[in-house]
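Shown here: the complex without one of its protein chains, the others still in place.
Then we have chain A:
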């Protein structure tokens, strides 16, 4: 079947329900799984919305992760050559292989589980503070943001006292409506901060990861300060921003599904599955991830030309009824499945095991501490992060009985 191609349209971004992806994805998945996509920079590429296609492209080395010639589906490409060193997310093998190989050992299941006692302490401290201050409280600054920030700071050796600075720079970088100049200044500020921190670690090493990477002997040649700065930036941003949004948006989703909330309270041992389902259902990397075709590639009879950008829609893939039964239903007991919330292929999230441990500790602890936890405002007044690369809530006002 070769229906005439529809004209290229921009990425669907209009949600009709705060917890569901834009409904347009459903039509595309059914009728146009390889849809022509109009990018803000004026180029035309492709949008993939089916689970099998998204997964296949992310594992296909005919598609590159390099950002130099990629288009962004939601704003102009702000990538500059200075952004490149150490930024392994935007690299292909063999360069990517080298960096990832250096880092993977520090993010294994075993190492991340070993952090559990410390994470439990951090979670308990923040719950104590919330309880002492009393309701109402905004979960974002009280719980969702500080916990992953503190954990990644300790892991990397970044002073937690500097959190307001790096959280502000990150928030600017991840805004959709940011001007090129503003985004650049925020990136420069974070880069300068990290470069100074790397220099400081060379003088005053500690036991945390940045110092460990400086000391590492096996990479040949040793990592340059530029590379360490890039890696440090990536790990810091990825480490605090994503989990923070999952914690706040996940809590909002649970409070919006009282039956599911109750089941998690009654069966906290099921938190592993619950976290995977929240990852799938919420898919906070809301605009998907981009690749550039290195050569002409056919998908479902559509020819993608070398050099074109392809957007693999993670939220559309995670709601594909071809892969998930009743995909639009939040079911915390769902069988383990191939959700793509951490991506797929060689770039699948390096920090996923840390994110899992953090969420598996934080959600049950929050529910245990406040058995009467509820929204302090009507649900429609919760400000959603439609305007940010990473979805979530800007604030989550909560209350409980004292």
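What we mean here is this: contacts are C-beta pairs under 8 Å (C-beta built on N, C-alpha and C of every residue); 3 or more make two chains touch, one makes a residue touch a chain; residues count from 1.
Throughout what follows, contacts and distances are computed from a predicted model.
When the unshown chain is looked up in UniProt, the name that turns up among "ATP synthase gamma chain", "Ferredoxin", "ABC transporter ATP-binding protein" or "Nitrogen fixation protein NifU" is "Ferredoxin". Although one chain is not drawn, the whole complex shows that of A:47, A:312 or A:349 it is A:349 that touches it.
Within the complete assembly, A:100 is the residue of A:100, A:175, A:202 or A:394 that touches the hidden chain.
Seen from chain A, the chain kept out of the figure touches residues 58-59, 97, 100-101, 104-110, 336, 338, 342-346, 348-350, 352-353, 356.
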